[in-house]
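A short write-up of the structure that comes next.
Left out: one protein chain. Kept in place: all the others.
On to chain A.
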Amino acid sequence: MLTVENLTVQFPGRHGTFTAVEDVSLSIAPGEIHGLVGESGAGKSTIGAAIIGLLQPPGFVAGGTLHLGDTDLRSLTPTQAHAMRGARISMIFQDPQTSLNPLMTIDDQLIETIQAHENVSSSEARTRAVDLLEEIGIENAAKRIKAYPHQFSGGMRQRVVIALALCTNPELIIADEPTTALDVAVQSQVLDLIRRLAQTRDIGFLLITHDIGVIAQITDNVTVLRGGKVMETGPTDKVLKAPEHPLHAIPDGCGAPAGPQAGPLSGPRQRQARHCRPRREIRRRCRGLAAWR
């Protein structure tokens, strides 16, 4: 379904061009969970962004081919690429605290996403959204769909994010560190959900992570990346069992938040505090502006 061949991504900069991804090939079949693992800065997110066509400027695809089914992703016009996003490829980001628009209710966000790609009425879209949330494990969805993102816990919020990525029935979902920001207990629930969705809906997943545990737990195939190049690729159990493989050398750091043992004010909660800009910070900015006057 997805075929990436010899993908090369470059970032032109002041001190020459930086090649973030070099000659990467991988393919994903429907219903397959393909792991993409590597240390921080290996180019994992860049590959995901290149596939969905959202590379941060000045980054650009310098070589290789990207095909989704029969569609040549590199030949799409910007309008065609945008219409394809959501409809055929979706993406899930690392941090559920910041992935949802804080000013819109969950149902507004779901309905808008569905209506962006399909010509359905709002009530029809809402019914579908509620069904989807129930399927994904949010109880009492008909009522909770009217809530705002901040009223959900981290794990529930990541489920909402998954629902948003799923509500348009894409063929491929790129999940960029979908569990890194979650507590360990919630992590495996979300991974189970991804596993189930891949099976029941035949969706291909590109699961980006730096965590070997996640790879071992749910991926079918894995591509190991280092310095923008493929080190190893193949069925997960084979790659993990190979005695000479370099995965043990991958540091676990990446600034990922620690587990629940890190105390009440670490990880997601802290992030939320930063995300929801309190009035105090705005006051501080005012002061800066006054000085500027």
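Simple rule for what comes next: contacts are C-beta pairs under 8 Å (C-beta built on N, C-alpha and C of every residue); 3 or more make two chains touch, one makes a residue touch a chain; residues count from 1.
By our rule, contacts and distances are computed from a predicted model.
The chain not displayed here is annotated in its UniProt record as "Peptide/nickel transport system permease protein", chosen from "Peptide/nickel transport system permease protein", "ATP-binding cassette domain-containing protein", "Lactate utilization protein" or "Indolepyruvate oxidoreductase subunit IorA". When the whole complex is considered, the residue among A:Met84, A:Ala125, A:Leu182 or A:Val230 that touches the unshown chain is A:Met84. In the complete complex, the residue from A:Leu76, A:Ala116 or A:Ala142 that touches the missing chain is A:Ala116.
From the options A:Thr3, A:Thr98 or A:Ser188, the residue with contact to the unseen chain in the full assembly is A:Thr98.
Remark: the residues of chain A touching the chain excluded from display are 52, 54, 82-87, 90-91, 93, 95, 98-104, 112-113, 116-117, 144, 147-148, 150-152, 156, 161, 164-165, 168, 276-277, 279, 282, 285-286, 289, 293.
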